[in-house]
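The complex appears here minus one protein chain, its other protein chains still in place.
Presenting chain A:
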Amino acid sequence: MFSLKPPRPTFRSYLLPPPQTDDKINSEPKIKKLEPVLLPGEIVVNEVNFVRKCIATDTSQYDLWGKLICSNFKISFITDDPMPLQKFHYRNLLLGEHDVPLTCIEQIVTANKINGIPSGGGSGPGGGGVQKTPLFETYSDWDREVKRTGASGWRVCSINEGYMISTCLPEYFVVPSSLADQDLKIFSHSFVGRRMPLWCWSHSNGSALVRMALIKDVLQQRKIDQRICNAITKSHPQRSDVYKSDLDKTLPNIQEIQAAFVKLKQLCVNEPFEETEEKWLSSLENTRWLEYVRAFLKHSAELVYILESRHLSVVLQEEEGRDLSCIVASLVQVMLDPHFRTLTGFQSLIQKEWVMAGYQFLDRCNHLKRSEKESPLFLLFLDATWQLLDQYPAAFEFSETYLAVLYDSTRISLFGTFLFNSPHQRVKQSTEFAISKNIQLGDEKGLKFPSVWDWSLQFTAKDRTLFHNPLYIGKSTPCVQNSSLKSFKRTKKNYSSTLRGMPASLKNGIISDQDLVPRRNSLILKAKPDLPQQPESQNSGMERYFREWFSKPANLHGVILPQLSGTHVKLWKLCYFRWVPEAQINLGGFITAFHKLSVLADEVDVLSRTLRQHQAGPLEACYAELDKSRMYFRASGPHDASGTPEFLSSSFPFSPVGNLCRRSISGTPLSKFLSGAKIWLSTETLANED
């Protein structure tokens, strides 16, 4: 589909070849012979030999020599030299360690991504793992979700099949049963973007979470609003009222969030640390980022109260209903429903509340570098999720590495998941492309792009185990508790096993009712609440709800609520500092604890498998199971013998070593390339290549 033209000689090396004389003779042809690894359909746009890559902050001793190529997907540095100073890296299968996808680079216009993608089915959606992530593209996915949450009074509606009603809604979505398709069609005209109310989730008490856009038709506003609210009330088993939350009024807007993120990036990556040395905390505060993260967590927690304790259905209102609502709707569900704290559940949540709900990934991520609408709302959501993970380390199936990798994946333009503004856009654009290229679509609606949830495209099975949180206690863990052992008494002396507030007690991984009875180690929390501050009298109910919740042990398979004081909302260091060499602690950081915990968890896994084997007799299935491990670090693996692996650092599995160093980038050929590139590399240039 592409004719591979010989690259135009627009790159020039301004450097002398490596100074070593003996090498010089050999190195020249050697470097020229280096071949880039290309994906199918990827084309080399340009290349240059004798490029030096600076990889250490303080010395040029480790610099690598090689060839720099630029394709329509990535910038790739190719070298024969092995990486010094680095005994480990996890591998992305699409990108080598010296590769940067073009979409990752700020200030550069990228290729037209649709052109670059290999078409023709691909490996299909869904995770490579056991469980498939529901994509919510079909009727049945929605239907299953409605049934899973036990929502009565709600139905899947298919009036938008073929995007006949709205181009920014999914083809299928869920509405109150009492609203007929005909009514919906009429109402839809009054909503911004024809985005009528979308059901997100239902609490087991019947309260539903609904998101909708504003009603632009002023005359009809009250009437329609009334109808919708009545319908939602009718869908509630207790016919209780609807609580409306106007997100535009209560939360920071997308411009403010973008401004905060720009400042945060400036602070964490772009500025030399000397300048912020004395003022680190106030600079951090000046970005407002943490304040915003906190605001979203707080607002979501308040809605949790409404849904859970006041038994009211909540309607999230926002102008277009496809930005702040995505964050709030997802956070509320992460807090309320343990299903969304599993890996598959979390992915389905993102499909449901972001991809299908029409979050404008193309504009907000600014994939085409020409959007004024850039805003890191998705990152803010991941950051807020990280805060919850940090506060409840055992409540999530996935690790912070997973969250960071997920964020990175929004910047790799190969996946259809985070590429478009809406499902409709994906279908439309790719169909047009297919027609222009004479690609047979068959029955498919548009081209199938690889899904980001198919992690096997990016990572090996081994690397994917890094996504698993060793502390997570799954529901499936068997309870071998013998009833006679249940009442623990103090046998020796009275000591509390903890210093402070304790996590919920564990009984072989299961929180059981008995645990509410204090036992010897007094695992019961006696914590006081950290209340979202509210005008006192009005919100005393909310205050009481939070206080009561915080005074009980946290049930990891129930609701979790964030703590919101200044000491609890933290900077997500792994995400923002992982490429900064100065911030790296060798053999330190949380990852060392993660390593030990993984080994422990693996040991437990192995033991329980062996146990099951004993009980069940020699079952073949168990053998297959035995070589599979959830954990990256294995109990009996090679790492264990040597103790903490030498390659661990606080940035693991990311490594700032070998990547572009902030300080040495200016003045290097790469920096020249980057600034020069602005001139020649543009969409038009690439378009002409076709």
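Here is the rule we use: a contact is a pair of C-beta atoms (placed from the backbone, for glycine too) under 8 Å apart; a residue touches a chain by one contact, two chains touch by 3 or more; residues count from 1.
We take it that contacts and distances are computed from a predicted model.
In the listed set "Eukaryotic translation initiation factor 3 subunit B", "GINS complex subunit 2", "Auxin-induced protein" or "Myotubularin related protein 7", the entry agreeing with the UniProt name of the missing subunit chain is "Myotubularin related protein 7".
When the omitted chain is restored, the residue from A:Asp217, A:Asp241, A:Glu256 or A:Glu291 that touches it is A:Glu291.
Only one residue from A:Arg148, A:Arg310 or A:Lys596 touches the chain missing from this view: A:Lys596.
In the full complex, the hidden chain is touched by chain A at residues 273-274, 276-282, 284-285, 290-291, 294, 391-395, 471, 485, 487-507, 517-531, 533, 536, 543, 547, 550, 554, 563, 565-571, 573, 577, 582-590, 592-593, 595-597, 642-644, 646, 648, 650.
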